[in-house]
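One structure follows; several queries about it will come next.
With one protein chain held back, the other chains of the complex are shown just where they sit.
Chain IDs A and B follow the sequence of writing; residue 1 opens each chain.
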Amino acid sequence: MQMIEQLCSDLESIRQKRPLVHNITNFVVMNETANAILCIGALPIMSHAAQEVEEMVGIASALVLNIGTLQPDWVDAMELAGKRANQMGIPVVLDPVGAGATRLRTDSAKRLLERVRISIVRGNAGEVAALAGIASEVRGVESMGASQSPEQIAQRFASAFGSVAAVTGPVDVVSDGSRTARISNGDAMLGKVVGTGCMSTVVVGSFAGVQQDPFTAAVGGLAAFGIAGEIAAGISGEKPGTFHTELYNALAAIGAEDIRTRARIELIG
Amino acid sequence: MQMIEQLCSDLESIRQKRPLVHNITNFVVMNETANAILCIGALPIMSHAAQEVEEMVGIASALVLNIGTLQPDWVDAMELAGKRANQMGIPVVLDPVGAGATRLRTDSAKRLLERVRISIVRGNAGEVAALAGIASEVRGVESMGASQSPEQIAQRFASAFGSVAAVTGPVDVVSDGSRTARISNGDAMLGKVVGTGCMSTVVVGSFAGVQQDPFTAAVGGLAAFGIAGEIAAGISGEKPGTFHTELYNALAAIGAEDIRTRARIELIG
Partner (left out) sequence: MQMIEQLCSDLESIRQKRPLVHNITNFVVMNETANAILCIGALPIMSHAAQEVEEMVGIASALVLNIGTLQPDWVDAMELAGKRANQMGIPVVLDPVGAGATRLRTDSAKRLLERVRISIVRGNAGEVAALAGIASEVRGVESMGASQSPEQIAQRFASAFGSVAAVTGPVDVVSDGSRTARISNGDAMLGKVVGTGCMSTVVVGSFAGVQQDPFTAAVGGLAAFGIAGEIAAGISGEKPGTFHTELYNALAAIGAEDIRTRARIELIG
């Protein structure tokens, strides 16, 4: 399958080119996402001060905005960084953590979607549904269900905002409005460690740093991350501490052969 | 023993009901405490912006306030969140990290105790003593000793503030002023990893999310956490990195049989 060979090629590019991925992200996962970026082969930089984000974006290959542990001045910095990324033509990936749970989160995500050209939004079904105007329930940062299927949510979001929507869950769905893919990789253990959603976002950001088509980057990043989760769970069993450690090991070790053997990507339209 | 069966039942409730535990906590342990909550079976949310804490508390089953890496605007948010929790009738657990070491910490903890109805305070002997007006020494965030026993400190604090005091150390002591318990679980390895005190606080918060009696919740949370520490140390030996990983594994795996076999809880009045 062509998509899988592209994924293998993009993973190789990450490790050759080492794209710098600039993150403005939440306090809970700063270390974990930086390590995920480093393990997959890219270079992380975490920087949020309004005084330097534009300059830092200026040397980056992708920008990831994550609204967990949000405070209002950080949204200002995200907007500045996002606009600079747009000027430079580098991709912006948004993780709308907790959108739908509080007004601050929903409004901040919407403001970023209005003022910054976002290439990819990666969230759970509840978060993406909330932004797409579809009834859903978000409890804290957990999706408790939505009134439409992940496929419908992704397609409606993509059509409404002109961004690729990457909706993760038991099965991940990526849509750019015209193309839609299902990725059936991953493991239930990913729900047992804090920040794996945020980690999947930065792996997508790492792929977007070398792959110009955001749909392909999102599919590739989610498939690679899901496969790493499967490999890690194969070693850890149901031990979340061990799984967390093995997830980094798997992200660093994953190669073309793992992807060809394990990727379960289905283009559905 | 009735207390131990209650603990088993509460642990089962956490895993069935998955209470949302809202944390306003320090930067050092945000990831670690969120993972501890997830491992024991509850759902963590970390959120500190004054603009959203009341709304976030509105969907939570317990609120944990932790004053490590304190800055003044966070105390304002803690007060807002605490008052909302009081209105809703959900428990508020306070971890007065470093109270007694600096005026900012001592005064902030006192302000929260004055303005918010705190169900449980979980700290080391030095911190709780400092708040109870008992001579003690706190060096950074370490208790270097106090002029009274943990039992006296816990009882005096509980009587003075009408909160349950959970004073942790080689032996943990919990008192609500009328009832006092000693919990002799735990392992010296818990002192070799940063943030295990804060993790014990959020496990207490998770128990408080399902158990209305704060004395029972504090005893249960500390016993469960201490037993997890024993199990982890049995695997790791004196390796702190490995112990940290195994502590999450043990929190996730701990069950009624471990509690019945290992709990060392003594009601002393």
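For the reader, a short list of remarks on this structure follows.
Everything that follows uses one rule, which is that contacts are C-beta pairs under 8 Å (C-beta built on N, C-alpha and C of every residue); 3 or more make two chains touch, one makes a residue touch a chain.
Quick caveat, the model's predicted, so the values are computed rather than measured.
Only one residue in the set B:5, B:76, B:238 or B:266 touches the chain that does not appear here, and it is B:238.
For the options A:34, A:154 or A:263, the residue in contact with the chain missing from this view is A:34. Touching the omitted chain from chain A are residues 20, 22, 27, 30-31, 34-35, 38-39, 43-49, 51-52, 55-56, 59-60, 244-249, 252-253. Mapped onto chain B, the footprint of the missing chain covers residues 26-29, 31-32, 68-72, 98, 101-105, 139-142, 192-195, 238-242, 244-245.
One rule holds in what follows: only the chains that are shown with their structure count from here on.
Note on chain placement: the centre of chain A and the centre of chain B lie 33 Å apart, centres being C-alpha means.
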